[in-house]
Structures are given as C-alpha cells and as structure tokens.
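Heads up, one of the protein chains got dropped from this complex, but the rest are sitting where they should.
Naming follows writing order (A, B, C and D), and every chain is counted from residue 1.
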Amino acid sequence: MRCKDTIAGFVFSGASVFSAAVTLAVLGFMIVLSLPVLKNAVFFDVLTAPWSPDHGQFGILPMIVGTLYISLLSLLISFPLSLGCSIFIELVRPDGPGRLLKKIVQLMTAIPTVVYGFVGVFLLVPIIREWFVYGSGMCILSASLMLALLIAPTMILLFSQSFARVPQSYLNAVDALGGNMVQKLWYVILPNAWRGILTGIILAFGRAMGDTLIALMISGNCVALPSSVLDSARTLTAHIALIIAADFDSIEFKILFICGITLYLMTSCGIILARSLDRKPG
Amino acid sequence: MANNCWDKMLKIFSWICTFLLVTAVFMVIGFLVVKGYKAVSLELIFADTRPFDALLLKRQVFGGLFPAMAGTVSLVVLSMGFALPLGLASGIFLAEYAPFRVKWFFSLLFDILAGIPSIVVGLFGFSITIFLHHFFSEQIFPCLLIASLSLSFLVLPYIIRTTQMSLESLPLQVRLTAPCLGATKLENIFLVLLPSSMSGIISGIVLAIGRCAEDTAVIMLTGAVATAGVPKSIFSSFEALPFYIYYMASEYTDHSELMQGYGAALILLIISAGLFGVSYGIKNRFATKIPNRF
Amino acid sequence: MRKKQIKIHIKDLWFYYHGRSILENINIEIEKNVITSIVGPSGQGKSSFLMTLNRLWESVDGATATGTVEIDFGNGFQDIYHKKYSLSLLRRQVGMVFQVPNPLPMTIYKNIAFPLKLMGEKDQDQISAKVQEALKRSFLWEEVKDRLCQDARTLSGGQQQRLCIARAMVLEPQVLLLDEPTSSLDETSVRVIEQLLLELKSRCTIILVSHYMDQVKRIADNKLVLSDRQFKQQ
Amino acid sequence: MRKKQIKIHIKDLWFYYHGRSILENINIEIEKNVITSIVGPSGQGKSSFLMTLNRLWESVDGATATGTVEIDFGNGFQDIYHKKYSLSLLRRQVGMVFQVPNPLPMTIYKNIAFPLKLMGEKDQDQISAKVQEALKRSFLWEEVKDRLCQDARTLSGGQQQRLCIARAMVLEPQVLLLDEPTSSLDETSVRVIEQLLLELKSRCTIILVSHYMDQVKRIADNKLVLSDRQFKQQ
Partner (left out) sequence: AGLDDFKSEEKQVLRISGGTAHIPVMKEAAKRIMTINPDLQITIAGGGSGAGIKQVGEGLVDIGNSGRRASDAEIEKYGLGMVKWAVDGVATVVNPKNPVKALSGKQLQDIFSGKIATWKALGGDDRPINIYTRDKSSGTRSVFWKKALNKGDISDKANFVTSNGAMKSAVTNDPYAIGYVSVGYIDKTVAPVTLDGVKPTLDTVKSGEYKVARGLYSNTKGEPSGLAEKFMEYLLSSEGRKIVVEKGFIPVN
C-alpha cells in the first residue's frame, strides 16, 4: 500500500517536473542558440535597427512595432465590443438572445485561426482595398479586424465570468434598493470585476500578439515601419514563419531566436501581471 | 426619467455590440458555407481514388484532402498520446501532492507555457530537430513525431490546468469522504476524486484536441509539407488540414484548387465545431447546476 | 381590538419557477402597520412570495409571476405589476432584507448612504444625518460609530443583519419585507432585532418570514401559514 | 447509575489552522457505549475536534494537531497519533458522518459497498448481505430497496444523511463521529435518525456534534461544551 503510494507520488511529481522543464527549456534553448548574435551584436542594436539583410542590417524594430501596432489596434476594436457583449450576456439578459449569444461566443473559441486568415484573404482584404482606395488591402487594419474577432471570445468569456462572480447578494441589494442597471454596473459590478476585466484584456492581448496565421496571411508582411493603419506590416510571429527557411548558419536565422525570446518575454510578462491581479483577494 | 434614459443607452449599446459581433461571425461562417458547400463532397476528400482503396491505404490519393485529414488525425492521436498521461499526472501532482510554494511556482510556469505563441513552440521544435540532426543522428528530420511532440507541449498546459482546477474545485466534503472510510491517498484519487471531476477534465481534453487539430504555426515549422501522401511512419513529413488551408489560400493555381481550399476550411470548421459540441455536451451532462437562490 | 386597515391587496397571484408552479391562486390582504408573519416548511415558497411584492423575481432566472398586487402608498391602491409602474420607485417604497445579510463591499457609512446616492441625493449633510438616524434606530449606532469607515463586511453576523435593516429603512419605505432576519443569530441579537421591529411597526407595514414559532408568537400580529402552494390564515 | 467505562483518552491535545490555535490543551475522556454530545457556538472548533479523533485533519490543508489520543479498540489503549499506527485501520474503526451528507457519485448500492471494497472484500454475497443489513439498520431499506442502482445523489436530504450513516456503519466501527447529522432536516427525519442513534449505542461509542439543545437533551448521555478553545464538561 504505502509502497504504491510512494511510487505514484514519484511518477506524478516526475511528470510535472518534466512539464515544467519544457517551459524553461524553450527559453533556455532559444537563449543558447541566439548567443552568437548576442555576443557580437548588442541585443539593443537588434531591437532598434531596421531589417535589411541586403545591407547587413538585421534589426527587428519594424516587427516589434508591427506586432504592437496590430495587437493594440485589435484590442482597441475588440474591447468595447466585448464589454458590450458581456453586458448583454450578464446584465441586460434578454432570455433567449442572451443565452444564444453566449453559445455563439463559446462556439467562436472553436473557430481555427487559419479559417479567420482564409476568410480574411478572400473576403476582408478586397473590401478594405476597395473601400479605402489605398494599397493592397493587406494591411494592419485588415489583420486587426480579423484578430479582433479572434480575441473577442477570450475577453467576453472572462468578462462575463467575472461579472457573474460578483456575489449575487450585492446585486440583490442594489435591486432591492431600487437601483437601475447603469447604477448596478457602475457602483457594484465594475468595482468588483475590474481585476477580471484587466486579466481578460491582458490575456486577449497575449493571444493577439502570439497569433501567427492571421498576420502572416493578411497583413502584407512588408518590413518598413508602418505609418498608418492602411500600411502593410510584419509581426514578429510572421517574421519567424517567413525567415525560417533561411540558411541555418546565417545571422538572419539566429535573429529568429531573438524574435522568439522577445515574444516569450512579452507574453510571460503579461501572464505574470494577469496572475498577480487575479490572486489578490477582491 | 433620467435614470431610465441611461438604462436605455446601456441596453442599446450592448445590443449594437452583440449585433456587430454576431454579424461578423456569421459573415465568416456564412462566407465559407456559401462558397464552400458546393466543394464538399466525397471527391473533395478522395479525388478520383475509390474511397475504399484510400481508406485501406491501397492507393494514394492525389488532389484530395484525404492525406491531409489522415495527417491531422495522426497528429492529434500522437500528440494526445504524449500530452495526456503527462498532463494528467502533472495535474494530479499539482492538485493533490504539491506543497503550496511548489504549486505556485509550477502553475506559474504552466500559465507561461500556455501563453507562449505557438510559432515559438514550433521554433523550439524545429531547432531541437536541427540540433539533434547535427549532434545525434543524421536520420532525424522534421517529421510527424517532432511535430506531435511540439504540439503536445502546446496543449500540455491546458490539460494540466483543467485537471488541476477540476480536482481543486471539489468540495472538502467529497475530498474527505473516502479517507474517512479508510481509503489511501491513491485510492481516493482514482476511485473518488478523478471520477467526480471527470466532466471538467474531459472538456479540457476535448479543447486540447481541438487545438491540436487547428494549430498551424507549430506544424508549419516542424514537418508539414505541401505534398506527402498519407504518412507512412512517424518519421516522415506529413500533410495536415490547417496547413493545407494556409497553403491553398496563398498559392492556389486555379479555380478548382481554390475551391478545395474553401472545402478544406469548411471541413476544418465543422470538425472544430463538432469537437466543441462534444465538450459542451459532456460538460452539460455532468454539470450540477446551482440555481440562483435568495 | 385594532382597527383593520388594508395595505396590500393580492389577487389571483400565481408564481412559477421554470413553469413549475410554486404559489397558486393566492388571494390575501395584508394589514397596515402591523407585523404579518409567514411561516411554513422549508422550500414551500416563502422567499418567493416576498419577491412577488417588490417584483424582485424579475431579476431571477426562470421566475414568473402573474396576477395583481395592489399597494396603497397613500394615494389609493395601485397595481404594482402594471407596465408603467416605475421599478425604482416601487423598490424604494418596499424595502427588503434578505435571509443572509448582504452588506455591499464598501464602508459601513457608504452602505447606508448607498440608497440615498441611488436616489440622486447630493447634499452631504442631509445624507450624514439620515445615515446616523438609521443606525440609531436599528440600535447599531453605539457599536459602530467609531468605525463608520471600516468595510461593512468586517461586522459580525448580527451587526450585519441590523446594518441591512438600517439600509432598508433609510429610504423610509412603507412596506418592509424581512426574510428570516434572525436566522443564525445568537439570542441577544435576536432580541435586539425583535425590539427594533416592534418599534418600526408604527411607521411600517412589516412582513416577516420566520422559522421560529416562539418568535412569531412573541412579535407577530397576524400569521399566515404557507403550505401546498396556498396560504392558510390563522 | 451507569458503570463508567472509558473508550477514549485525550491528553494535551492542541489543534491549529495555519498556526492559529483552535483547540488548546484538551484533556478529556470519552465514555464507552454512550452518546457524548458536543455543543458550542459556531466556529469554535467542534468539527475540528472530531477530525482529531480519526486523524482526518491530515488531509486538510494547513491543519496541525499535537498531543495524544488513545483509543481502546479491545486490546488496550493505543496512541493513534503514533507514526506506526495504520491510518486505514484507524478510520475503519472510527466511522465519521459529516454535517452535509456526502454521497459518492455512484449508485446507492456501491456507496455502501465502497468501504468494503477498500478493505479488499471480494465475495459478492458477503458484500450484498452487509449492504442490506446496513440499510435496514439505518431505516433506509424500505425506501430504497427498489432503486439500489440509482445514483445516490438523487436521494432526498434526509435519505442521504441516513445513507451516509449506513455507509459509516457497514464496517462496524467502534467509534462513530457525527457532525450535526440532523441539521437542515425535517422533524420526521430527525426522529428517525435519533431513533437509529439510540439503537446504535449498544454497539458503538457515539460522539455527536449538535446545535439543537432539545436534541441533546433527548438523546445525549454526556454533554461537552466547547468554548474559548476548551471543553467544559457538564
């Protein structure tokens, strides 16, 4: 008996030590592989220079800007939309439509990103091109619109979850005292659910930043610093997908690991932030 | 009354948001359905090969989705094969064995793992392969095995965390029942705790399967190719549905290939939605509802 | 004998959860300025009945009520189920205290001031005076006057219960619905709250759900027994 | 007067949650084959005390107990806190029933058979006989004999409570710990369970936590009052 228990304990802990090691290995491996570049070119240079391999410049600044541009814009589009939808689900609560919307949102989580990318290429890009009479339609705006759709369910589900977690007794109190819906939202729900909302935003932002296919397929992938939302741009993730075919010994290839490290650190910071918000008692 | 006016505005705002979102989603789905439903047929999957021959692997399918679907299925099976035991064991460890600090640190790590962009996981898998190829064996290439290992790292945190959370959310009462009757820790876990939290765990697993089936970025870097036929061994390259869609979207050469792209996108959508339905059904079946009571 | 004066007319009231009837064809009258107690086994629909009197069931999933409930707020009987009837207005006139005390996550002071804020009251002096009065009337002032700025959730159970009564009273409702206000309280707290209710009676029509027969005997003027979806007056 | 015979010696027992002491320096004795009831205000540590008697606290995060608890299972007093003492053995001898009924998510039959399975009992006839006996003794047999294969969670509250008692009894424990076994039950169920406990007394040493003074008066032989981290015998 005892013996079985001990063995099981070892097996379980071994499994999780291994899984945890994978997380660290991903970072460690990338750092080791990018060491040669880090040694002769300062990390800072790589982060600030433009990308022009023909001229021996291997900076990833345009990709960092592109990543931030696209993901921030998608967040900007998606946030009010998601907030509205979660208010619809949790607060306005029309009987049928409310539940239907929730189902639709849950279903949205199951739509593959490549499908969004595919529809983006054939539906959204031509519309954007003809609407704005500018560029190819493969641009930051198109990618952000599709990404906004991709990250909306993350936010809506987290928002409505944190709305729902506001104790029923608080809501009952406001109801019984004759408060209306806006007052309920303003005085009770938002003050109690803001952590959840912030967590939702951070996770959605991470999701937008980490997505490869939508940006790769519909943002145009040009390496210039974008100046408007109708400009084409390249994200770090798309950059990795595009350059992966390069010569393994070239500097270009090694720079990929710096892209990877950058992405890793950015999303990890987000996660740590989200967790530190989540854990504190409300 | 001013009160009511604010209320109305909030309602209108939420209705507009809902309308926009639902329209957008239906545009996406509707676009695929309208354009793609004609393409969906046995021919789309098997082209000119007899389905029976293809399924028995007697003949290769060219110009159909069968190899890509077979590739995706093998990917899912293999990566779940790696991720499931590892994930369940780790989840159990975190929920039932780990001391507080260890639990805190490990679950932070797993959250980070869940947040790592899939392309970075792919990059990791790819560079591991190159590394092994150089220093270990010339016979190691980007292949089905590598891709499914990388995918399993991608979905591992989902399985771990859902297992952990469903176990942890069991009330103390349930947790103490079996020990009180003389059960050992292991008996308690396998006879009571796991069965009681099955619904949560299964729906986590189904979501992980969905992720394996849909992820493109990882396999793009670890062995998915344009043409490979049905994978013959875990050491060969493979086709996969999501990669096929990506490939067709950018390099279709004629109308019929484009239609195949639509068809493939629709089929992948249906598969993902089906998996979602399964997980939803499971959740509903097991869920105990707590009504809102005063 | 007391002079009988009616405050609430309930006619043909039905109440359902998800189509399952909880209350059937209720026709009763509730007297003004007395304590009417409602007793009956658990799960019969006592709490549900209270919710029909301030339309709170409208916020509950799956709940439906039909029929008419007419309350006389000084200008004749009016059907509170009428579409045009303002919910906020109704709920300010019909205060409610829940079985489990539900302080809002703010300071003690703000909890009591909250209904005033909802009404749009701006004058801080006014508010402060009313808060103080409500706390005094609910015998809570002495215990909390030094800690008005502490979170209300740090109060003990009995204090929280009195806080909720004070909060319901600050708007001077004409009807007060109390759902087992003394369950899970110790003897002394129970007595204090009963005392409070007896004092309130002069200004308020009180409807009290209670499990404790001794309590009902002590303070109730009328007693309604709920069983089999119907009331039996005693 | 009854002849006093001691079943449990508790010496210098301390109990902590996350380092905060709940019970301090408890030294008491529990008589054999009588019902000892434990009363005291909520949150004082009654449930915690029960857990010290079968070391169940070891499965609870943050709980610690020190001291000695000696139980005489027929072969002299033995310290159950001794390292070598087998936990499974202990818990089969010391049955426990929780305040909230906790049927396992399986059929009624399997719920009762579960402890037998844990003991390694394989003989199906044996098991079946024991299950039936336990259900009969807990006055549940008549109500469930036609639905033994239904999920135990479909039983009513009172039935679940009796199921849990039956489950605790199937191993014939010498000590039975009951944590408010009749809270939230209706009058009739309460009486049935009390009846059951009185019958059990001849075979079992029963320790009963209860909120209800009338109940304690009705069935308890000894009464221990817990307050301020200490017991006061009465």
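We adopt the following convention: contacts are C-beta pairs under 8 Å (C-beta built on N, C-alpha and C of every residue); 3 or more make two chains touch, one makes a residue touch a chain.
Only a predicted model underlies this, so the values are computations on that prediction, with no experimental measurement involved.
*Asks:* In the complete complex, the chain left out here touches which of the visible ones?
*Replies:* A, B
*Asks:* Which residue from A:Val65, A:Ala246 or A:Leu277 sits in contact with the chain not drawn here?
*Replies:* Touching the chain that is not displayed is residue A:Ala246.
*Asks:* For the chain left out of this view, which of B:Val77, B:Leu172 or B:Ala226 touches it?
*Replies:* Final answer for the missing-chain contact: B:Ala226.
*Asks:* In the complete assembly, which of A:Val65, A:Leu100, A:Leu198 or A:Ala224 touches the absent chain?
*Replies:* Residue touching the chain left out of view: A:Ala224.
*Asks:* Just checking the interface: what residues of subunit B touch the absent partner chain?
*Replies:* Here the touching residues of subunit B are 57-60, 62, 130, 133-134, 138, 141-142, 225-229, 231-233, 235-238, 250-254.
*Asks:* Since one chain isn't shown, list which residues of subunit A touch it in the complete complex.
*Replies:* 50-54, 121, 125-126, 129, 133-138, 220-224, 231-232, 234, 242-243, 245-248, 252
By definition in this document, only the chains that are shown with their structure count from here on.
*Asks:* Centre to centre, by mean C-alpha position, how many angstrom separate subunit B and subunit D?
*Replies:* It comes to 46 Å between the two C-alpha centres.
*Asks:* Just give me the whole-number Å value for how far the CA centre of subunit A lies from that of subunit D.
*Replies:* Centre separation, subunit A to subunit D: 52 Å.
*Asks:* Could you check subunit D for residues that touch two or more other chains and list them?
*Replies:* In subunit D, 88 touch at least two other chains.
*Asks:* Touching two or more other chains, which residues of subunit B qualify?
*Replies:* Residues 3, 184, 292, 294 of subunit B touch two or more partner chains.
*Asks:* In the complex of these two chains, what residues of subunit B are touching subunit A?
*Replies:* So the residues of subunit B in touch with subunit A come to 3-4, 6-7, 10-11, 13-18, 20-22, 24-25, 27-29, 31-32, 35, 85-87, 89-90, 92-94, 96-98, 106, 108-124, 126-128, 130, 153, 156-157, 160, 184-186, 210, 213-214, 216-217, 220-221, 242, 245-246, 249-250, 261, 265, 268-269, 272-273, 275-276, 280, 292, 294.
*Asks:* Looking at the complex, which residues from subunit D come into contact with subunit B?
*Replies:* Residues in contact with subunit B: 54, 56, 59-60, 87-92, 95-96, 98, 100, 102, 104-106, 114-115, 118-119, 167-168, 171.
*Asks:* How about subunit A: which of its residues touch subunit C in the complex?
*Replies:* Against subunit C, subunit A makes touches at 167, 169-180, 183, 187-188, 191-192, 282.
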